[in-house]
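Every protein chain except one is present and positioned as in the full complex.
Up next, chain A:
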Amino acid sequence: MRKNSSIAIICAIVVALAFLAYFTYQPIKNNLNLGLDLQGGLHVELQAQEKPGEKISADTIQKSIGVLSKRVDALGVSEPIIYPKGNDRIVIELAGVKDPEEAVNIIKNTAQLEFMDEAGKVLVSGKNLKDAQAQVSPGGEGAVVSLEFDKEGAKLFAAATSANVGKPIAIVLDGKIISAPKVDGPIPNGQAQIEGNFTAKEAQDLAVLLRSGALPVSFGIMEKRTVGATLGSDSLAKSVKASLVGLLAILIFILGYYRLPGLVADISMVLYTVLVLGTMAVLGAVLTLPGIAGFILSIGIAVDANIIIYEHIKEELRLNKTMKAAIESGFARAFWTIFDANLTTLIAALVLIWFGTGPIKGFAVTLSIGIIASLLVALTFTRYMLVLFADLSKNNKLYGV
């Protein structure tokens, strides 16, 4: 009787797990954030360059982050990460940018726009811009950027143009003259145009820069890493394949060595995998290339918890205890071993989360989630399954004794 009901429960669990894996596969896959090393992207660390006599304040950095966020939004990245580091640095991580090298160009430009007269006096600056748009050049060739000033800017620009009729006004971007058109007459409506032999793309980029405003301070690149989309998808395909082969090898090894409990461990691994990847998707954690390595390494930890339990149960069986009693006392003894061993490993993983950036942080996060999940699965699910299987057979050989 008891045997039959155990078989029924085991079958129900296996079927339920299969359904769980089947129905969570797609949602998990869609919700997992891939790191920039798996879908291409960039990581830049910028350092504000102090001008003599001007200290970099927290406010300057906050303003810069605001400007950079606007620029990054224009790039159409789904989940940009921008955060300050230390007192004078900003880190930007963008995954899934088509042309990461190009994106760096847009990010790091200071985009200080100035209109100057012949004497080099600033008449109006980008601060007074209301809008900037790329347009097809009226001449047909190339593109121009048309500007619209705000109220104050329009006033300044009107004054500037009427004071300089017949003379050129230089349009200067980050200290470089883009063009210097001659003023035909006063322009009172606050409209202007930059003609600089732009291609359509260049005009687009410049319009984005001008719309999002100038950075309050210029930045230098401390560190920059870009990964092309080709390499990203290639790394993803290769590492997924390697993981599957590795996973299969572990499952076969455990089954071969531990027989029936090995089967229990293998079934537990399905739950474990869903749990870890599901947690990552729910938390919005980023799966990186080293993270994939971290994931299969954490499977090693999960299997290890099972191994420790089985070795204890085997010992108890050798003392001629009944199967049930052996499982009970085996678990009791294994619990603190597993707890202490995993907690010390978790210490290393947590320190690594604090220490690492980008892909490495992804690795540490995956490893930490894996360690906690393996504890949970081993101490609840595996234990319950072992007791169920114990009802099926009293044959110690199936336990590798």
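Here are some notes:
Here, a residue touches a chain if its C-beta (ideal position, glycine included) is under 8 Å from a C-beta of that chain, and two chains touch if they have at least 3 such contacts; residues count from 1.
Rule of thumb we're sticking to: contacts and distances are computed from a predicted model.
Missing chain, UniProt protein name: "Protein-export membrane protein SecF", from among "ABC transporter ATP-binding protein", "Protein-export membrane protein SecF", "Phosphoribosylformylglycinamidine synthase subunit PurS" or "Peptide/nickel transport system permease protein".
The hidden chain makes contact, of the residues A:Leu271, A:Ile296 or A:Ile313, with A:Ile296. Contact with the chain that does not appear here is found for just one residue of A:Phe19, A:Tyr83 or A:Phe355, A:Phe355.
Listed by residue number, the positions of chain A touching the unshown chain are 37, 45, 47, 101, 104-105, 108, 220-228, 230-231, 234-235, 238-239, 241-243, 245-247, 249-250, 253-254, 257, 289-290, 293, 296-297, 299-301, 303-304, 307-308, 311, 315, 333, 336-337, 340-349, 351-352, 354-356, 359-360, 363-364, 367.
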